[in-house]
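What follows is part of the complex, with its chains left where they were.
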Amino acid sequence: MRPAELRALLGRVRGGKVTPADAARRISALSPEPLGFATLDHHRTLRAGFPEVIFGQGKTVAQIIAIAGRLFERHGLVLATRVSDEARIALAEAFPRAQVHDAARCVVLRRGRAPRGKGRVLVVCAGTADLPVAEEALVTARALGSHAELIADVGVAGLHRLLAHRERLRGARVLVVVAGLEGALPSVVGGLVDRPLIAVPTSVGYGAHFDGLAPLLSMLNSCAAGITVVNVDNGFGAGYAAHLINAGGRS
Amino acid sequence: MRPAELRALLGRVRGGKVTPADAARRISALSPEPLGFATLDHHRTLRAGFPEVIFGQGKTVAQIIAIAGRLFERHGLVLATRVSDEARIALAEAFPRAQVHDAARCVVLRRGRAPRGKGRVLVVCAGTADLPVAEEALVTARALGSHAELIADVGVAGLHRLLAHRERLRGARVLVVVAGLEGALPSVVGGLVDRPLIAVPTSVGYGAHFDGLAPLLSMLNSCAAGITVVNVDNGFGAGYAAHLINAGGRS
């Protein structure tokens, strides 16, 4: 139940179209639901405008299926990230309408048609190998209701590739910039625009890259003002924050 | 010259109120100005809506005074951060109207009256010792034109202190949450609101805190979605990003 839905429900109670008992039953369905291995936070949709997102890593396939089923039944909308190959196949079997994003390792379940995305989230990515993380951000922002686009493989060593997109960069409402190796792209993009920019380091690299530490530190120390950072490979977190910014905080 | 001013100038050229030569002279003043030890980016106001900010650390007092003077002359607005005690005193002497913020170690120079802040940036801080960083965020957001407020000393070990502010938290357009020690506050606040939240780790702690590494890692790994992070003690960066989000990217 999203905030607008709660207001509508209470309006129908006032208007006599829904009995207080019925309304009470529906509202109490927002209480946490214990599954033994999990405690579902159904109240979250009301609080945050979107149901709990399933973080697939470290959960068994059976746990993911069970949680997805309960969330889908209540909210008609499920996003699962970091879903293993095995679990993606199982979800696709269990929920035939599931949209499976293999590169991003995400699955979206949605009752009805997706709404038309609002605003403009622009995801920019430095190299081909960074694409899975960029796509996780894209899938997330779109699942939450934002309009989101991608510019791929415009790393700083070939600056003209990036500068060719200058207008598009300046036209976005919020940018997500994804980069591995030295992670310099957010600083360069940040110097070109006056929009909020979320930097995402990736684990693409080797040696003294330390699985993403190098670009993470790089982005935290950026000389361009207004850049904020998420965890290594956390396309989901960047897409989520970008949606919140894009939506003006409203959902 | 801010974007709106450029559009106005060009409008006046079209309307014959300003000669092309005059306009050209004023636009070319946006070229980088080399001072030997620095290259001033006067074009930045046009590009980013705000003049270059002076990062005081590592600059001599004379360099700071010189840069501030040039920027102030051109743009009528200067923000300097991480300004040493000695340099703050020197700036106050050189620019009698300078607003000096000692706890935040910032100085603001402004021609004319400050505009009335827009929107609502809420800075929340976990402990008394985190206040200087929180105030740097406040000063920055206000200097840029946002309305910004502070809630101090509401760390998670006394949760009722925080919960008492729940409505205020949910009413902000963007939140800046500042915490040292274990840095748990952004996760708890993030679970209560559906707004963009910028987490700022501070160097307040000791031992295995590693001068802010502990809360930095904590915030990067937050279980609450939509949180982005800036560098340790980077109140400036958080305030800047919060303003961009608050202003809807426009300036």
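The letters A and B name the chains in turn, as written, and every chain counts its residues from 1.
Throughout what follows, contacts are C-beta pairs under 8 Å (C-beta built on N, C-alpha and C of every residue); 3 or more make two chains touch, one makes a residue touch a chain.
Computed from a prediction, not measured in an experiment: that's the story for all the values here.
Peer 1: 2 identical chains shown; how many in the complete assembly?
Peer 2: In total, this homomeric complex is built from 8 copies.
By definition in this document, only the chains that are shown with their structure count from here on.
Peer 1: Nearest whole angstrom, what separates the Cα centre of chain A from the Cα centre of chain B?
Peer 2: Here chain A and chain B have centroids separated by 27 Å.
Peer 1: Spell out the part of chain B that touches chain A in their complex, as residue ranges.
Peer 2: 47-50, 53, 173-174, 191-196, 198, 216, 220-221, 225-231, 236-238, 240-241, 243-245, 248-249, 251
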